[in-house]
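Apart from one protein chain that is not included, each protein chain of the complex appears where it belongs.
A and B label the chains in the order they appear, each numbered from 1.
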Amino acid sequence: MSPQGGTTRPGLRGRLPHRRQIPIMTWMVVFWCGLWGSVSPVVVVGGVLTAFALVAVFPMPTLPPAPRPSVLGAVRLGAYVLFDLLRSSLQVAWFAVRPGPVPASAIVAAPLRSRSDAMIAATAEILSLVPGTLVVDIDVPSGTLYLHALVTGDPERVGDDVRASVRRMEERVLAALAPGALRDGVAVADDVREAKR
Amino acid sequence: MSAWDWVSAVLLLSGSLLALAAGIGMLRFPDLWMRMHAGTKPQVLGLLLVLAGVEVQLVPDASAVVALLFVGLFQLVTAPVASHLLARAGHRSGVVPRDQLVQDDLRVFELECAAGEHPESSPPQDPGPRAEGRG
Partner (left out) sequence: MGVVTDIALGILLVAALLVVVRLVKGPTTLDRAAAADVFVAILLCGVAVLVARRGSTVFVPVLLALSLLGFASSVAVVRFVGREDPVSEPDEHDETDEDHRRTTP
């Protein structure tokens, strides 16, 4: 997959997992407890053992050290996502049920500001859920998303509208996940990518 | 019916109606990409609303509530990924007709790649020609 896959050295297998894998293991244990619906000691110990086994057998590409996410930004991002999900769902539902022709559509190239894989992935994921767009393809080297969008207004302006909403959403994602990046330009977001090499 | 029952009823019915709209969109929209719009957004919100309506009824049972929360969270995370994968496969295998599009920046990009203007980018080619080149 990614070049990072090779850096999970074989020597790590069977020994203690890498420090960077602790978050994902914690998440596994939490998920395990949720699935069992209890937090009794047996379940927790079983979850920890399962997490160890999974990390040892299927070593995940570890993410580079990410900038510390901002809680306030994340809450704000979540609120925007919920609001936009509501708006775009109702919009698409209305297009589906209204009489008359279905709307036209377009594929728009939307450049992103950050080059970090994690940021591109987060933005793309949220965008295909949210404002009337669907990610068709991603060009990582130039950081460009190709989005399929429903034309709601003027067909001439669809590209600018989509690019503006992508830019706003990316700013929110960066504000939530890499708060330094907005302040210092894209340098921090680029560093995430550099650190991987 | 108590007040919570009313809340639950509204959530269940609106969620079901959104799912119905998704179904109508799946049937009515002309190409794969537009159907993915219908299949992603109203569908996810509809499922979340239905789950919320069920949660309201199950509140005393903590484990069931947590399990349903996981279902909703999982859907929220995977639906965009799945829709992106399908949309990209539709584009790369060339099965989606593109002559109806108002604007097609991706075609422009492909032509530029073919002309060698983006040496660092891997052009989003069809799998067919690329497989030939490798074999």
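Note that in this section a contact is a pair of C-beta atoms (placed from the backbone, for glycine too) under 8 Å apart; a residue touches a chain by one contact, two chains touch by 3 or more.
Since the structure is predicted, the reported quantities are computational estimates derived from the model, not experimental observations.
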Logged for subunit B, residues touching the omitted partner chain are 1, 5, 8-9, 12-13, 15-17, 19-20, 22-24, 26-27, 32, 35-36, 38-39, 43-44, 46-47, 50-51, 53-54, 57-58, 61, 63-64, 67-68, 70-71, 74-75, 78-79, 81-83, 85-86, 88-90, 92-99, 107, 110-111, 114-116, 125-129, 131
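Everything that follows uses one rule, which is that only the chains that are shown with their structure count from here on.
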Here the gap between subunit A and subunit B, centre to centre from mean Cα coordinates and rounded to Å, is 15
The answer for subunit A against subunit B in the complex is residues 31, 34-38, 85-86, 88-90, 92-97, 102, 104-109, 124-126, 128-130, 132, 134-137, 139, 141-142, 144, 146, 148, 150-151, 155, 158-159
Listed in rising order, subunit B residues that touch subunit A in their complex are 18, 21-22, 24-25, 28-30, 33-34, 36-38, 40-42, 44-46, 62-64, 66-67, 69-70, 76-77, 79-81, 83-84, 87-88, 90-92, 98, 100-109, 118, 120-121, 124
